[in-house]
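Before I ask anything, here is the structure I am working with.
Shown here: the complex without one of its protein chains, the others still in place.
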Amino acid sequence: MKVKTRRVLFAFLLVLVLVAVAAAMMVIGRGHTVYFDNKTLEDYQGQTYKAFEKVVVTVKDEQVAKLAKRDRGMSIWIGQNFKMILEVTREKGGEAEIHEIDLKLPYSVDGIVINLPALLEELPEEAWFSEFVPAVTEEPAEEVPGEGDDFGLGLEGELGLEDGLGDV
Amino acid sequence: MNGKKNIPAGKRLLELVRNNAVPIMFIIICAIFIPMAGFSPSYLLNEIVTRMGRNLFLVLCLLFPIMAGMGLNFAMTLGAMGAEIAVILVADWQIWGIPGVVLAMILSIPFSALLGFICGTLQNMAKGREMITSYIINFFINGWYQLIVLYVMGAVIPIIHASIMLPRGYGIRNTVSLLNMRQCLDDLLAIRVAGVKIPVFTFLLVGLLCLFIVWFRRTKLGQDMRAVGQDMEVAKAAGINVDRTRIISVVMSTVCAGFGMVIYLQNIGNLPTYTGHAQIGMFCIAALLVGGASVEKAGIGNAFLGVILFHMMFIVAPGAGAFITGDSMVGEYFRVFLSYGVITLALIMYEAKKRMAKSKAGQELAAAQVKKEDA
Amino acid sequence: MSEKKDYNYNSPSKFNDEMKTIPPARWPTDLEKAQMGTMTAMVSSFGLPRIIISGFLLVLFILTPFVGVDLPTQITNIINRFSWNAVLVLAMVPMIHAGCGLNFGLPLAIICGLLGGTLSIQLGFTGPMSFLMAVLIATPFAVILGGGYGLLLNRIKGGEMMIATYVGFSVMSFFCMMWLLLPYSSPTMVYGLSGNGLRPTISLDGFYNQVLAKILHIKIGNIEIPTGSLLVFALLAFLMWAFLHTKTGTAMTAVGSNPAFARAAGINVDRTRMLSVIMSTWLGAMGILMYQQGFGFIQLYNAPNNLTMPTVAAILIGGASVNKASIPNVIIGTILFQGIVTMTPTVMNSAIHMDMSEVIRIIVSQGMILYALTRKTEGVK
Partner (left out) sequence: MTNNVNPLLQMQNIKKDFFGNQVLTDINFTLGEGEVLGLCGENGAGKSTLMKILFGMDVIRETGGYGGDILIDGQKVEFNTPFDALEAGIGMVHQEFSLIPGFSATENILLNREPCKKNIVSEVFGDRLNTLDYKEMDRRSSAAIEKMGVAIDANMVISDMPVGHKQFTEIARELSKDQLKLLILDEPTAVLTEKEAEALLESIRGMAARGISVIFITHRLHEILAVCDKVVVMRDGFVVRDVPAKETSVEDITKWMVGRDVQSAAAGEARSNDGARTIMSIQDLWVDMPGETVRDVSLDIKEGEILGIGGLAGQGKLGIPNGVMGLYEAGGKVTFNGGEIPLNDPRKCLDSSLAFVSEDRREVGLLLDESLEWNVAFPAMQIQEKFLKKLLGGFIKWRDEKGIHKVTQKYIDELQIKCTSSKQKARELSGGNQQKVCLAKAFALEPKFLFVSEPTRGIDVGAKSLVLEALKKFNRENGVTVVMISSELEELRQTCDRIAIVSGGQVAGILPAAASSEEFGLLMVSKVI
């Protein structure tokens, strides 16, 4: 009997560990797409924040975007503690200044648009943060025929139940 | 058996060739085709290594039911379906990278275990025709899979992202992009040797499964499974719960296949929702058979050799076909033909062998009579 | 050396036999069966899945007028599809009767029919003549390929169904190559650009499209009946029925029912099985030609495979088991299965705006096959 209780306990623990790992994965594995706008923010509380001449965005030691005025760049990020390095050239011919930026990404938002000029001015979040809403494409570029094994021809399809070219 | 030593070397060689007819045939086919296809060695090597990483785990899953005497079992396809459901959910929740893979694997366990349990129970009801039954179960469950993915997901099970949903508002698209977990396992610790990318971590996982199988054979359950596989009646008489052992072997196969499918999908980088699993079983079985396995006996070595030879053939056949006939489609069909052909051949040889043993005793009796007359 | 035998051998020891001959439980008498109540008796004799399927079809029929679907059109469709598929389903009967199990090797038979059809067109026949020639040309192929198939199945008794499946696949993929490589040249069939290799779909307009259906074609209101096709099926079904009443047909049934008994009664079991396989193959070839004349197209390459499961499922739905089948099974099964195939998409679509027909078809047909396989039946494995 005692052995049994112990076993149930161990099995329960195993399930618990798996659930815990799964939960942890859900937190640390949440992916976000971060978009950076180098756009002029018009008339925010009466002020206008001008776009920079040029911004170079580096995420994880990788240069992901070089933004001219009105450009939008994009990077993917796993987890909520977003880090990037911005190399900002404010005016034409000006000196590039380097900013290291840490951001807390909200868990529930997939696509996050950051207005860089507003961000660097340290305006409140609502000024530089907006959610990216993808336009629903009708049928996205019909599958790039992945580099799968491309097994057998045809047999996949309708699993042997397609009756013909169509119904009468 | 005692006279083994007396058999001349030539005969023994013949025996060796006969016992390994299928792998030898494939080695010859590959040897002929490789020059015809005209691929560079590094390209070939790269492809083979990639495909080994992609498929080995799945092929190894077939070993459990074989161990329990349930033949080449399509149960693994069910594991693949379980994994696909898990992967769809993970993709929808936008869990990326390694965490996504790990989550998908964990999530697939309940699905594939349940399906494996159903499959094992049904197969216990159809002892003696497990293979055809598992084949039909795989279609049957596929119907339910489609029902869930096509109608329940998005309608009952919430699906957040329109990008993986059909435009009509429920059901999953034909392809789910896994771009964000693409090859994340393969890239982990990956090394390049002479232009060939070796997905070390994936191979580590495969190695882990191999170790597990080797270890498992030495456990009580493994021993029981082998006993059940060789003689159900004797095992039962010895007090082994035969039906339960068989179900466990199927469940182990489906659960491992679930992991294998996640590995497979992360390598490909997208999920063909309705066709991804359809042929996995078929091609894993073909690969294992090409490696020299039979319906009742298969080992890790068979899986490795099989995957290498089978995929080598698969890569070079279209090119070789085009070279011979000038029509690349012929080569494509030829490799499909070879895959089916090898399974057919292996099944026929297995069934025919069962019958061969019968007439032996008669010959002995006749020989005894002749001896008597001589005396 | 007297080798003791392993467990699975039926030891001829007296004790075991005493055990064996004790009447298995107790068989209910007819009277008791009547008392069991008609409902349960019906369920047990008809099989639960079959009742569910019939009930489902009945519900579809009842729903039809309410969801605004035209009933006559539906009935016409069912009759039409019945006329296409019935012969294929009939092709299952001989092999089941001879104990060779469900013919999952149907693609082999279909290939014979495809060879007949394409060669007939290639040789320049048109109209009804092309159908006749297709039948004639397909016959020798069916006999030869069916003979080889039978020879193979005789060597692997007990493992027929799985091997049949793969024989079907192998032959089909072999012919995928052949369709490309054989020197067909008829412009109606080959790829337009390269001039060689057959197209996956070949239209039969001008050849044998509807040649049988048009004979004595009847139109009552909105219901159309392809009388000719139905008559041909009736003829073949009658021949099958008649065959099963002859000496050889009786032998075939006995072989399927108990091969050891048949052997002890002097029947050449292998030859009888071979005959059944050849008959199955020939009927399968006829079946696909009938299908094509109704459907109007020849479909090549992987298409043969698409008919296997529906056909196997149809005869099982009709009440056949893995080793027993009859003509009524064929007719009932084909009507039920094709009824579901035609009715579900339209009725379901109109009723709930969800076309689940494909999924339902898969679940119904595979579930039916699974039910037949997992039922405890003696004999074939």
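For clarity, chains are labelled A, B and C in written order, and residue numbers in each chain start from 1.
Keep in mind that, in the parts below, contacts are C-beta pairs under 8 Å (C-beta built on N, C-alpha and C of every residue); 3 or more make two chains touch, one makes a residue touch a chain.
Computed from a predicted structure; not experimentally measured.
Trainee: Of the chains you can see, which ones touch the chain that is left out?
Mentor: Counting the whole assembly, the omitted chain is in touch with A, B, C.
Trainee: Considering the whole complex, which of B:Leu114, B:Ala190 or B:Val234 touches the chain not shown?
Mentor: Answering carefully, the residue with contact to the hidden chain is B:Val234.
Trainee: With respect to the chain omitted from the figure, which of B:Asp92, B:Glu130, B:Asp186 or B:Asp224 is a touching residue?
Mentor: In the complete complex, the chain left out is touched by residue B:Asp224.
Trainee: I'm checking contacts with the chain that's been left out. Which of C:Thr126, C:Ser185 or C:Thr246 qualifies?
Mentor: Checking the options C:Thr126, C:Ser185 or C:Thr246, the one contacting the hidden chain is C:Thr246.
Trainee: Which parts of subunit B are in contact with the chain that was left out?
Mentor: Touch with the absent chain occurs at residues 1, 215, 218-221, 223-224, 226-227, 230-231, 233-235, 237-240, 359, 361-362, 365-366, 368-369, 372.
Trainee: Suppose we count only contacts with the excluded chain; which residues of subunit A make the list?
Mentor: These residues of subunit A touch the chain that is not shown: 6-7, 10-11, 13-14.
Trainee: May I ask you to list the residues on subunit C that touch the chain which is not drawn?
Mentor: Within subunit C, the residues touching the omitted chain are 1-7, 9-15, 17-24, 27, 29-30, 242, 245-251, 253-254, 257-258, 260-261, 263-268, 324, 378.
Quick note on the criterion: only the chains that are shown with their structure count from here on.
Trainee: Grab the C-alpha centre of each chain and report whichever is closest to the global C-alpha centre.
Mentor: B
Trainee: With chain centres defined as C-alpha means, what is the inter-centre distance between subunit B and subunit C in Å?
Mentor: 30
Trainee: Can you check how far apart subunit A and subunit B are, centre to centre, with Cα atoms defining each centre and the answer in Å?
Mentor: Subunit A and subunit B have C-alpha centres separated by 36 Å.
Trainee: Would you pick out the residues of subunit A that each touch at least 2 other chains?
Mentor: In subunit A, the residues touching two or more other chains are 153, 155, 157, 159-160.
Trainee: Can you tell me which residues of subunit B touch two or more of the remaining chains?
Mentor: Those would be 139, 142, 333, 336.
Trainee: What residues on subunit A touch subunit B, complex-wise?
Mentor: 18, 21-22, 24-26, 28-32, 76, 78, 110, 134, 136, 138-140, 143-144, 146-149, 151-153, 155-157, 159-160
Trainee: Could you list, by residue number, the parts of subunit C that touch subunit B in their complex?
Mentor: 1, 3, 6-8, 104, 152, 155-159, 161-163, 165-167, 169-170, 173-174, 176-177, 180-181, 197, 309, 354, 356, 358-359, 362-363, 366-367, 369-370, 373-374, 376, 381
Trainee: Can you tell me which positions in subunit B touch subunit C when the two form their complex?
Mentor: 122, 125-126, 128-129, 131-133, 135-137, 139-140, 142-144, 146-147, 150-151, 231, 233-234, 237, 325, 327, 329-330, 333-334, 336-337, 340-341, 343-344, 347-348, 350-352, 354-355, 361, 364
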